[in-house]
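One structure, pasted below without further comment.
Note that this complex is displayed minus one protein chain, with the remaining chains in position.
Chain IDs A and B follow the sequence of writing; residue 1 opens each chain.
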Amino acid sequence: MELPPYATLGQKIWHYTFYFICALIFLFLITPILIIAPLSFNAEPYFSFTEGMMAFDKEAYSMRWYEDILANGMVDPEQPRSWAMFREWLWMGLSPMHTMPEGFFSDAWENAQWVRAMKNSFFIGFFATLIATALGTLAAIGLSRAEMPYRGAIMSILISPLIVPLVITAAGMFYFYSQVGLSQTYTGVILAHAALGTPFVIITVTATLVGFDKSLVRAGASMGAGPARTFWKIQMPLILPGVVSGGLFAFITSFDEVVAVLFLAGPEHRTIPRQMYSGIREQISPTILAVATILVIISILLLVTMEMLRRRGERLRGIRS
Amino acid sequence: MNLKTLIGAASALAMTASIAHADNAAVKKALMEAQASIEMAMAALGGGGAAYQFPSLDGDQLTVVSWGGAYTKSQVEAYHKPFIAGTGAKVVSEDYNGGLAEIKAQVEAGNVTWDIVDVELSDAVRACDEGLAEEIDMSALPNGDDGSSAADDFIAGTLDVPCAVPTIVWSTIFAYDSSKMKDGPKTIADFFDTKKFPGKRGIRKSPKANLEMALMADGVANDEVYDVLGTDEGVDRAFAKLDTIKDDVVWWEAGAQPPQLLADGEVAITTAYNGRIFNAVAAEDKPFEIVWDGQVWDLDLWIIPKGAKNKDAAMEFLKFSTSTQALADQASWISYGPTRKSAAPLVASFNSKPDLKMGPQMPTAPENFKNALQNDFEFWADNQDELNERFNAWLAN
Partner (left out) sequence: MTDATATHGPDGLLLAADGTPLKAKLHQSMKASRRRAFGLVLPLLLFVLASFIIPIIMLLWTGVSNDTYASNMPRSAPLLRAWDGASPPTEAMAEAMVLDMIDARKAKTIGKVASRVNREQSGTRSLYTKSARRAAKMEAPFLDALTKADKDWSDLETWRATKIAATSLTPAYYAAALDYKYTADGEFVEQSEERQIHVKLFWKTIWVSGAVMFFCLLLGYPVAYLLSHLPAKSANLLMILVLLPFWTSLLVRTTAWIAMLQSQGVLNDIFVWIGITGDEQRFSLIYNLTGTLIAMTHILLPFMILPIYSVMRAIPPSHVRAAKSLGATNSTAFWRVYFPATIPGIGAGGLLVFILSIGYYITPALVGGQDGQLISNFIAYHMQRSLNWSLAAALGGILLAIVLLLYWLYDRIVGIDNMKLG
């Protein structure tokens, strides 16, 4: 995008206008995500910047919505002594010297709604990812073999969870799973999320297999390794970046999914997005912003992981030395 | 049994007497029953009534499902906590958004994880008809604290659904922010008058209660509303009235939204559940004013889903939570009226504000009950498919 030295004035103007437009679009992309972080420290129960916040008044900022993540749903959230200790504990860098009373944590762990949603999200996400990644990787290996019969037809069936509008998928699953007793169970939600996650695993693993040198497997076999051994020792390490990024896609699909959860989960299986959905509909408190900020941090971590995996994958496949 | 009960029954009588001019058969019946309960209370003076006794339910676990927010909080304080303390059972509270979809899915799959559910009247009737709820032996309900039997103690006509026991009377009212509107609306007609009271209107995205309010605002007397609404012209008339404000409406769906909309200034006037507005006023000191004219009141009831795993414990919970004292206690947390007449006199002040008497905050308080309409569940059970369809089409046009 270097501007050639002989560019006319018109070209120059267009060039910088283009940059300006792109800057605005990037602003549009990123501002909403960044804006929630400062708003989540609002001392007032509003979604907007107060005058105090604009003036960087220390009083206008608070951790109360982060505390509310834990308190919301607790049997006895108003343990003043515990709260003070909790804050201290938090500021002391989670030091074990300042242990919290046992009742406080077990109460939050057992009863706080957001904590439960967090546990559900990870639980469901973990098993859905496990199923999707295991089945998806196997299938991708099969599909990438030259001798695979009916590849086109099978591929379109396996990719279909990506094509069918989510509301139809969820409604169909709700209808069928209710009849077999899977609706409103963890199993039902896990199966649904696994099905939604598999296309991503297939796509990413197939993509890594395109660059996979089959002679490596033959070399392994010729040296006397069995199929299982060649798979685990040769093929797996090489396609691992694809498997992991497929798994990450599957996990984030599950972690982010709300429509199937709306249909299939009872209140006790609510995940974070589901809890946010009721939160937005029912009471717009900055607690949602606090949760959202935490989720943004999680996605930044995921992004970094993905980037590292990508680099590792490229290095292993020799694309970049 | 004491004098307090007697006074209570008398005040219940006064309450119903002041609304008797509504010329409503149910109200008249209630009036007569209130009188009867005074007689019974007199008879019971000095005697002892069979109030609720906690059995030991150590090790039992119970999943209680309700609507969340301030309402669930009132139930937790008044029902769950004493019940846990009294019986030793473990009670898990879950929130849901109403409707029968989840219960239906659980019952049909034979995997019922909810033990007792708070539902609206029309859903209670439907659950009962479709075999989704257990039938309840009403004679097992404890007597009122004044000694009257449960059948006499509950407000007339509220024990008619064989699967459900009512807990509260709630009401759809409208409210405004008195700090922004000095001389606010007074009647239901004012709600629809955007010339006199400019600004956006918050309305629940559902035909229920809105069509009734529209007709009342259009001059239909409250005891004729459902007769008019039963005709095609009546439905047209109600929609025509709604048409007059359609462009100014912000639609809400969850009960917690209207106070939020008012507080944010997104709407000038909004319909709401009375308890939510009350809670914003009492607990958060919001300057909201409720207008009771043209309120549409309804019941919330407990049902036990068919095949509930802890049916016996759920029945105990149901018996306790619909006892006089529990109902009266709940009313000190939120302004929903208890369904037992014997509980009315025991209703005291708001939990954190001893000065704030709860009696006048109730939908059933005589001052508030002058122009009130009971939601006709029979009408809605018959017509909701069609009217919902019409309403949705109207919204989309």
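By our rule, contacts are C-beta pairs under 8 Å (C-beta built on N, C-alpha and C of every residue); 3 or more make two chains touch, one makes a residue touch a chain.
Only a predicted model underlies this, so the values are computations on that prediction, with no experimental measurement involved.
**Student:** If I'm reading the header right, one chain is hidden. Which shown chains does it touch across the whole complex?
**Tutor:** A, B
**Student:** Touching the hidden chain in the complete assembly: which of A:G136, A:G247 or A:G313 does that?
**Tutor:** Missing-chain contact among the listed residues: A:G136.
**Student:** State which residues belonging to chain B touch the missing partner chain.
**Tutor:** 99-101, 104, 126, 128-131, 239, 249-251, 264-266, 378, 381-390, 392-397
**Student:** Which parts of chain A face the unshown chain closely enough to count as touching?
**Tutor:** 1, 11, 18-19, 21-22, 25-26, 28-33, 35-36, 39, 46-49, 131, 135-136, 138-139, 141-143, 145, 147-149, 154, 156-158, 160-161, 163-177, 179, 191-192, 194-195, 198, 200, 202-204, 252, 255-256, 258-259, 262-263, 272-273, 276-277, 280-281, 284, 288-289, 292, 295-296, 299-300, 302-303, 306
Definition applied: only the chains that are shown with their structure count from here on.
**Student:** Taking the mean of the CA coordinates per chain, how far is chain A from chain B in Å?
**Tutor:** Averaging C-alpha atoms per chain gives centres 41 Å apart.
**Student:** Under the touch definition given earlier, write down the residues of chain A that touch chain B in their complex.
**Tutor:** Residue positions touching the partner: 46, 174, 178-185, 266-268, 278, 281-284.
**Student:** Quick check on the complex: what are the chain B residues that touch chain A?
**Tutor:** On the chain B side, the touching residues are 63, 65, 68-69, 92, 94-97, 102, 104-106, 108-111, 113-114, 253-257, 260, 264.
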